[in-house]
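Apart from one protein chain that is not included, each protein chain of the complex appears where it belongs.
Read from first to last, the chains carry the letters A, B and C; within each, the first residue is number 1.
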Amino acid sequence: MSKIKFGIAGVGTIGSMHLDNIVRCLDKAEVTAVADIRLNLVKELAEKYKIKRVYSDYKELAEDNSIDAVIIALPNYLHYDSIKAFIESEKHIFCEKPMAITLEQANEIVKIVRESGLKFQVGYQRRFDKAYVRAKKFIIEGKIGLPLLARSNTRDPEPPVGWEKYPQKSGGPFLTTCTHDFDSLRWLIGAEVRKVYAVGKFLVNEDLKNLGFYDNVMVLLEFENGVIAEVDASVNCSYGYDVRTEIFGTKGAIRIEIDKATGILEFGNNGVVHDYPKWFIDRFLDAYINEIREFVKAIISDKEPPVTVEDGRAAVEIAVAAQISASKKVPIRLPL
Amino acid sequence: MSKIKFGIAGVGTIGSMHLDNIVRCLDKAEVTAVADIRLNLVKELAEKYKIKRVYSDYKELAEDNSIDAVIIALPNYLHYDSIKAFIESEKHIFCEKPMAITLEQANEIVKIVRESGLKFQVGYQRRFDKAYVRAKKFIIEGKIGLPLLARSNTRDPEPPVGWEKYPQKSGGPFLTTCTHDFDSLRWLIGAEVRKVYAVGKFLVNEDLKNLGFYDNVMVLLEFENGVIAEVDASVNCSYGYDVRTEIFGTKGAIRIEIDKATGILEFGNNGVVHDYPKWFIDRFLDAYINEIREFVKAIISDKEPPVTVEDGRAAVEIAVAAQISASKKVPIRLPL
Amino acid sequence: MSKIKFGIAGVGTIGSMHLDNIVRCLDKAEVTAVADIRLNLVKELAEKYKIKRVYSDYKELAEDNSIDAVIIALPNYLHYDSIKAFIESEKHIFCEKPMAITLEQANEIVKIVRESGLKFQVGYQRRFDKAYVRAKKFIIEGKIGLPLLARSNTRDPEPPVGWEKYPQKSGGPFLTTCTHDFDSLRWLIGAEVRKVYAVGKFLVNEDLKNLGFYDNVMVLLEFENGVIAEVDASVNCSYGYDVRTEIFGTKGAIRIEIDKATGILEFGNNGVVHDYPKWFIDRFLDAYINEIREFVKAIISDKEPPVTVEDGRAAVEIAVAAQISASKKVPIRLPL
Partner (left out) sequence: MSKIKFGIAGVGTIGSMHLDNIVRCLDKAEVTAVADIRLNLVKELAEKYKIKRVYSDYKELAEDNSIDAVIIALPNYLHYDSIKAFIESEKHIFCEKPMAITLEQANEIVKIVRESGLKFQVGYQRRFDKAYVRAKKFIIEGKIGLPLLARSNTRDPEPPVGWEKYPQKSGGPFLTTCTHDFDSLRWLIGAEVRKVYAVGKFLVNEDLKNLGFYDNVMVLLEFENGVIAEVDASVNCSYGYDVRTEIFGTKGAIRIEIDKATGILEFGNNGVVHDYPKWFIDRFLDAYINEIREFVKAIISDKEPPVTVEDGRAAVEIAVAAQISASKKVPIRLPL
């Protein structure tokens, strides 16, 4: 069987990582075209990975009929338009999260994806991380009983740069960052969110404040099955990349902790030290590879991809509700 | 110097633990009188610890002029009346938390305590636990920089029994349980709470539901300095007594974790196992001893006790706001 | 029933700790006499604990017919003589480890103890520590299968002081320190040692070298059932009191780790820090209380105490073999 031919739209940190992952690790997929407005960058990568077709615009990629599928790793505000273009040109789509920055866009994307019959997966890679997979299995097997309380956090060591720091382009912290936690919790708990209360603060970064991007946020979620969950995010995590998720139930609990970088323990003057947690690609590299592998499988075997367009929409909806809540300072009911 | 003579009002689990602690561990204090409506129980303890004066009513204890100070370990709904009685009879007071079950009572207590000039301390023992003390030191030394986010939880292995399960007697979960977390956070963060949003659920225990006692709650707090904090509590913690507190700041973070019962690791068929976390008196026994030791020091040296009547009032106020928020389903501003 | 009346011979660190433990924690025992050559010290303690009979010599204590049992916490080189004196005067004996500093003494002690019919227990308190108890239970239940390999270490933060640093008085590191590990391994593995190979070094402390006291030692033990075990000890442990024991078997393993002082985690500039392990009395306080409680039970119920005179002898024999091995630089077969 011939390999699935991928085009990659956007070759920044995430896009070029997907490129490298497909080349190095996937047997049943290859990258045959790349597009990025930064033409020098994209040409350099094309040379390194021996990719023949290079474009400076995702629309040209959409018109390339030799490719079967695309990975959208463009700035968030371009997701909606590019999805439309790729759907029109009948490409299967793997879209980075969030799939859209407004609920209207998200609703429209659900509609056109479902009408097209094409495969569509959203890049919530935590679902493919072995710790999260193990947690899900543990929960499904009933080992924690009925879920009651949950907590999930994503704390970044650096504030956003480039387009990401403009809320109108990235969607702000609830869409860029917290949607990971929203998606993980929906998946692990197996239920929908019915109410959202969010608080956003400008505590550290003056320039983010000027742009209206909260540097620290906390969200309280109520699920339809009664579970109450907390989500928080920060761009000021001095000690590394701190991602943790905890689900507490009637029979037990599961905590996905920060991975240590190594299993080393240093016994010295200041107590026992173990080393820094990992940064995000280090932390989730295997998950990033696995999610594309699963997407390729879904295409080949004509099955529903594991993170659906409706999942993508649900995470956007919670994030939008959080934005409204943080702004109006009241709890917001879902569905919006 | 002669020892401080203590009377103990209420000799249930906590009252009899304080009794034992004073007898076994305190050089500068002794227990000379005990009172409890359960006359058999109190007589038994008096015999065991060779205490001469035994009463079936705290009011009789108040009238006993031979004692210098009292520990109030009565049901919460009797705190207010008993404090008034002990203040009138000029006893120094160590009162278990919460010091009152309404804000009106708390306000009145602040007033009469301050007018009396007597020593008054509230039983938030976590402030005397070595992990919490170390965390406070770490924060004061600036090692985490400016606090940004916080989380604190108290999950009990058993639902409340006796008077505790009646919200009108105990104050419900926000007052009986979460005030520990509220007090710890106020103390560690060094700032006041300005807004409270709380969610309470009846998810597991049918009889608690019938009494109006939430079995699982989550609270979101906003502090005057911008810190956002989450607090949760449960009465359904199957795996032990789960108390943790985490403060995240611009330069680092501190996490007070569940103590392991022992340092043992078992490598077997199901992975690596370490043993159950401790139950509440095991977990905090040293802290319970230390808090009384500090109270005795405050009396002897005529200093302000370390957990003041205003601290006690502040925790009650946050808890009352949480109750209102959970009931009205809106965020509540402080001061009330 | 009246309480068992204890005399304590030697009120240094360990002796005064036993005194405090009995007074504070034991219902069925009391201390009625104390003896120590340091008369000021013993008088001070007698006053503090309201003990009437005070002696400057353990022989006077032996002649005191009002006591039922003694705790021998004298320097090691006095154990043999004092045991003889207490056996003659028909006291039950709890003797600190090692029970003797030569094998000849140990053999003689076994003989006179068994002829006397008196209760005799040796102070290997680790057998009463909850981590070691749990490990023993785990092994007995077959959870690690057949034991194959083992390791145990005792690393002290400070070099020995006073009589302890003279090998002819304390017995040197194999008797003062490693007998803890030898006893723990015999007990956990449930078998006897058949061969010993030991290496002793003078690496750090010049004055210990001059006295012939190895500062760092390592011992390899072969058990009759084939288990091979390593034991090491150091007097140069800069980071605290490091005691660990590990048993590895066909179905699993158990590791008794250093207890953290608290469950705190500090995330800062240098990685994640947790705090110092505890010092020896902190580490084993409960075990020290439990061992005396069990000894009292053995007296009252006329049962064999849990650490027998033969256990005490076996640990001495292994230590003596280690001394010979380290000195002659060859492996030594047991029994000697």
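Going forward, a contact is a pair of C-beta atoms (placed from the backbone, for glycine too) under 8 Å apart; a residue touches a chain by one contact, two chains touch by 3 or more.
Everything quoted here is computed from the prediction, not taken from an experiment.
Colleague: May I ask which residue of A:Ile254, A:Ile292 or A:Ala315 touches the chain that does not appear here?
Modeller: A:Ile254
Colleague: Among C:Tyr49, C:Tyr77, C:Tyr166 or C:Tyr197, which residue is in touch with the absent chain?
Modeller: Touches the omitted chain: C:Tyr197.
Colleague: Extract the touching residues of subunit B with respect to the undisplayed chain.
Modeller: Given the touch definition above, subunit B has residues 238-240, 242, 260, 266-277 touching the missing chain.
Colleague: Across the whole complex, list the residues on subunit A that are touched by the chain not included here.
Modeller: 24-25, 130-131, 134-135, 138, 143-144, 251-269, 275
Colleague: To test your reading of the contact rule: which positions on subunit C touch the chain that is missing from view?
Modeller: Looking at subunit C, the ones touching the missing chain are residues 145-146, 148-149, 151, 153, 155, 197, 199, 201, 203-204, 216-218, 220, 222, 226, 228-230, 232, 234, 236-239, 242, 248, 250-253, 329-331.
Keep this in mind: only the chains that are shown with their structure count from here on.
Colleague: With over half of the numbers shared counting as same, classify the subunit B/subunit C interface as same or different.
Modeller: Result for this pair: same.
Colleague: On Cα atoms, by how many degrees is subunit A rotated relative to subunit C, nearest 5?
Modeller: 180
Colleague: Centroid of subunit B to centroid of subunit C, CA atoms only: how many Å?
Modeller: Roughly 40 Å separates the two chain centres.
Colleague: Just the number, please: Cα centre separation of subunit A and subunit C in whole Å.
Modeller: 57
Colleague: Where does subunit B touch two or more other chains at once, residue-wise?
Modeller: 251-253, in rising order.
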